[in-house]
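The complex appears here without one of its protein chains, the remainder shown in place.
Chains: A and B, in written order; residue numbering restarts at 1 for each.
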Amino acid sequence: MAGTVEQKLAAQGVVLHEPASPVANYVGFVRTGNLLFVSGQVCFDANGKLIAKGKLGAGVSVEQGNAAARGCGINLLSQIKAALGDLDKVVRVVRLGGFVNSAPDFLEGPKVLNGASDLMVAAFGDKGRHARTTVGVASLPADASVEVEGVFEVS
Amino acid sequence: MAGTVEQKLAAQGVVLHEPASPVANYVGFVRTGNLLFVSGQVCFDANGKLIAKGKLGAGVSVEQGNAAARGCGINLLSQIKAALGDLDKVVRVVRLGGFVNSAPDFLEGPKVLNGASDLMVAAFGDKGRHARTTVGVASLPADASVEVEGVFEVS
Partner (left out) sequence: MAGTVEQKLAAQGVVLHEPASPVANYVGFVRTGNLLFVSGQVCFDANGKLIAKGKLGAGVSVEQGNAAARGCGINLLSQIKAALGDLDKVVRVVRLGGFVNSAPDFLEGPKVLNGASDLMVAAFGDKGRHARTTVGVASLPADASVEVEGVFEVS
């Protein structure tokens, strides 16, 4: 049964999915004490298709990047659900680290990352506000346009 | 009233300022337990002007980058003061993550980041020594030359 947070997301059309299992010697998340570290999530959708592919500033628009970052956020939430069973156990979104696949002259990373940040606040309200670091990187796995990792305080 | 650490900094000419408020769904810092996570700080000065703009290895010198990293450090300290009210509550600087806006052949990132690391030790002495990661990135928000994030143990 979906908890309050998941119901609120569903009412906004956000559906969580079974997170992809890493095919190597790492995992989607690790809990230590009350902190949950979630692996960097690239912008695959529920069907394993990239929401945006390629570089911002070289063919991918800010709007497409923002949608991709939101998709990374859905993947983070899906990992949290797999970890805890219920998103209601999130006490606080502590930190998001955002990596934008960027041409060297692309400067609008924060507008891209807002796609993930806005989703966190849509899910958790004020508890969704987080510390954030946004940088533009030379390349990302699978040529994804965005990758986002997270640290969450959980009960 | 300024605490011991802030007085020591003032004696060295380092003045903290009201940190810039993020204009989106994230915040400057989040505390969880005794850890304070501070958002990535780009090298804006107290007046909101970039201390260095553009890429290291393509127009920005190591010296300018070092000054910019020091400015990121001042912004980190300003966020800590906003979070805790007093820098004396810092138990240990745990980790700095440094991102240098770099041409692909720029290799002197550590010399740049020393601007932030030296400031931490100037402020906190041995408690200011931290784990550090330095990488060269393709681009940064606003074309800032340096961005630094931090994790701090606080009381």
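Assume a residue touches a chain if its C-beta (ideal position, glycine included) is under 8 Å from a C-beta of that chain, and two chains touch if they have at least 3 such contacts.
Fair warning: this is a prediction, and the values are worked out from it, not measured in the lab.
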* Asked: Looking at B:Leu9, B:Val27, B:Met120 or B:Val146, which makes contact with the chain not pictured?
  -> B:Met120
* Which one touches the absent chain: B:Ala2, B:Ala46, B:Val94 or B:Ala142? -> B:Val94
* Absent-chain interface as seen on chain B, which is shown -> 33-35, 57, 92-96, 100, 102-110, 114, 117-118, 120-121, 128-138, 151, 153
* Structure fact -> chain A positions in touch with the non-displayed chain are 22, 24-30, 32-33, 37-40, 55, 97, 99, 104, 137-143, 147, 149
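Quick note on the criterion: only the chains that are shown with their structure count from here on.
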* Measure off the straight-line distance from the CA centroid of chain A to the CA centroid of chain B, and report it in whole Å. => 25
